[in-house]
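Of the protein chains in this complex, all but one are displayed in their positions.
So that you can tell them apart, the chains are marked A, B and C in the order they are listed, and the count of residues begins at 1 in each.
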Amino acid sequence: MDKERIVILIHCPDKKGIIAKVTSWCYENGMNVLHCQQCLLQDEETMMFFMRIEMETESRDFNRSDFEKEFGLFSVKEGFSCEIHFAGQKEKVAVLVSKTSHCLYEILSHYEEGDIPNAEISMVVANHDTLRNVADKFDIPFHYFPIIDKDKVSQERKIISLLKQEKIDLVILARYMQILTPDFIEEYRNRIINIHHGFLPAFQGANPYLQAYNRGVKIIGASAHYASEDLDQGPIIEQDTVRVNHEAGPALLREMGKDVEKRTLMRAVAAHLEHRIIVCRNKTVVFSKEG
Amino acid sequence: MDKERIVILIHCPDKKGIIAKVTSWCYENGMNVLHCQQCLLQDEETMMFFMRIEMETESRDFNRSDFEKEFGLFSVKEGFSCEIHFAGQKEKVAVLVSKTSHCLYEILSHYEEGDIPNAEISMVVANHDTLRNVADKFDIPFHYFPIIDKDKVSQERKIISLLKQEKIDLVILARYMQILTPDFIEEYRNRIINIHHGFLPAFQGANPYLQAYNRGVKIIGASAHYASEDLDQGPIIEQDTVRVNHEAGPALLREMGKDVEKRTLMRAVAAHLEHRIIVCRNKTVVFSKEG
Amino acid sequence: MDKERIVILIHCPDKKGIIAKVTSWCYENGMNVLHCQQCLLQDEETMMFFMRIEMETESRDFNRSDFEKEFGLFSVKEGFSCEIHFAGQKEKVAVLVSKTSHCLYEILSHYEEGDIPNAEISMVVANHDTLRNVADKFDIPFHYFPIIDKDKVSQERKIISLLKQEKIDLVILARYMQILTPDFIEEYRNRIINIHHGFLPAFQGANPYLQAYNRGVKIIGASAHYASEDLDQGPIIEQDTVRVNHEAGPALLREMGKDVEKRTLMRAVAAHLEHRIIVCRNKTVVFSKEG
Partner (left out) sequence: MDKERIVILIHCPDKKGIIAKVTSWCYENGMNVLHCQQCLLQDEETMMFFMRIEMETESRDFNRSDFEKEFGLFSVKEGFSCEIHFAGQKEKVAVLVSKTSHCLYEILSHYEEGDIPNAEISMVVANHDTLRNVADKFDIPFHYFPIIDKDKVSQERKIISLLKQEKIDLVILARYMQILTPDFIEEYRNRIINIHHGFLPAFQGANPYLQAYNRGVKIIGASAHYASEDLDQGPIIEQDTVRVNHEAGPALLREMGKDVEKRTLMRAVAAHLEHRIIVCRNKTVVFSKEG
């Protein structure tokens, strides 16, 4: 019999004894806690409590829906919000791209190597036909949805329809050079990860490397964030930087930035897939990886 | 009435329910848990459990020795080792130096700014008279113990005697260029922090910058560790690195390294003073800082 | 007889043969080139050439003003701008502070250690009396100029008058929490180095750590730049960053930031004092340190 591994994400206004209650429940219900992380965050007037608990059951008669029901009742009684994930359940992923391949290669090669075991990459979706051959290399279905006559709304509607049909859980914008409409965002709230090739909040909008060059910065960066209605304003998941100097013009900055972009995006995607993120208004709690 | 803040460090072989038991005990004894971190570490054959819990009591009739006794009984019953620290109790610190001032300045200026509030720096001890004026600037007693006729044993005996008399809790080797004898180490086991100006385990022993230069490395570093009998082999607390290139000769490496050394040492000292470190054989668990 | 060491900074629109001409002139005039760095930078329509050349003369009858005259004639003939520095000539420095000491300690302890040999720190100037004791520790004259009745103009006039009287070459704003007037900036164009405790161009203006916290960034930073009329818009000299996470509130960010601030400021100051910076409109060319 396989052990079942469960990750639970919890949040609520801070209250005394909450850690004790949750860990005691798990103990009394025969769970073996593998990792447990908590933190407090001031959210305007309220001190909020966040917790991630990863545990294992060895019980022969473990039943997912029973567990969900029981833990759900417990959460209502104690007054906290929770999300329950069973490690065995794969997240279905769609990767949206335009013409640049480095982020797509990063995701697909990690996927092929088995580095993101709880993802199933179901499709690559593109507004250009350029990267079809990359998807083909990895035998991932490639869907080409061009924007015709500037009608982005119809194009997006087709994409959303496909994503829903395929029951996609996570959308990765791997240098997808189109701004999503609020409808798209709303449909996949906190389930769309974008990589911005600038060190947010500086250099929002178009051509951040040229902006960085013009400002003469000595460090460039990239920011992975959940997409929100306000462009480049969504909750930041991960950022990284690299030192540059006066020798680098905009083209070299762009080249140097690629490496930062792809690893920043990949780390954010892994954190999401490993259920290590809780969003709190415009911020994220990203629990660290253990193992 | 002041709230009392308590930090407890716990470790034991991993056992089911340990987090639940500890946090429940705290809850039932009226404690408010502020921070709580745990981790597991494989130590040879055994999976070890480590925990740091920081909490506050609002109880009017809280009594430190009662608390110690009660928590002690609880720890015996549940079979874990623990260390209890009351945040209000200052740690008495001695800083040992030779001739180089950058680490000493780093410590004393942070101290003066109030960045390490639970330390009381009681003395600077030196085998050269060079840095007396630095200690004087900050009104810290300076004790000069030269090594006469190569008799390090007597010199050390005098130092140890002074440290004991002053009830020193922590010894910082802030570029003290003498190897301590095993007796000294034994007396202050896991309470002597040394800064090694090399990226351990590379470049052990003397003149690590020259070694680094000769090997043509592209990154140099520093390592803060607890002193042990085997030179440069003690449990590493903190490390940091800085990028260098072929343009830097040994003298420039040494200059660039100073900055890494002092901040690495300072972080290790802060982690110790904030009771965020548990030593497990030749490794450290260093819990992160929250607040 | 002492060798004389000379640093020359050159810039002009790029032209063929310029490196050959300059290095040949030096060779023919008996100079021994120690370091030589060049670069090209696109400045709007023009490709600009920048060069730093460090050399030594062994000639017994070397004369500074003769050299300046001859090299000046050469520069006019070849059509480039230049700045000549004799390594033996110390730069007179004033450090402006308010109440926070970490940057001041960084500068003064490096100064005392001999790390910035071509600086002479002539004074600490403050709008509060708080850090007098720090200046006293290092025997640096401390001048307290409070702003009375919000009359910053008179206060600044006194400061400028003192700076001029003492023939100050470089002004360091070591967390001086006042915005300088355009007159002050104009007087010391590209000779005032400020440390901004945010990662410019993000988080301009007041309280950058709170801004960073509110935006939920995963990396904070500091920026050292020449002060300009537009607040926080001057040419950036040096930047550095440090990784943070959700566990850090605004107070911890501020504490973590101090270390980045002081080392970023110190590196910028060293680059200026070693004549490694050329300003080009709102950018800097910062030549690397060799040795």
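Here is the rule we use: contacts are C-beta pairs under 8 Å (C-beta built on N, C-alpha and C of every residue); 3 or more make two chains touch, one makes a residue touch a chain.
For clarity, every value in this text was computed on a predicted model and none was experimentally measured.
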item	value
Which displayed chains the hidden chain touches across the whole complex	A, B, C
Selected from C:37, C:211 or C:233 as touching the chain missing from the view	C:37
Residue touching the undisplayed chain, where the options are B:91, B:169 or B:238	B:238
Positions on chain C contacted by the hidden chain, ascending	16-17, 19-21, 23-24, 26-27, 32-40, 243, 290
Chain A residues touching the omitted chain (full complex)	100-102, 105, 109-110, 112-113, 115, 137-138, 245, 247-249, 251-252, 255, 258-259, 263, 266, 288-291
In chain B, positions touching the absent partner	39, 41-42, 199-203, 215-219, 221, 235-241, 245-247, 249, 282-286, 288
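Note that only the chains that are shown with their structure count from here on.
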item	value
Contacts with two or more other chains, residues of chain B listed in rising order	290
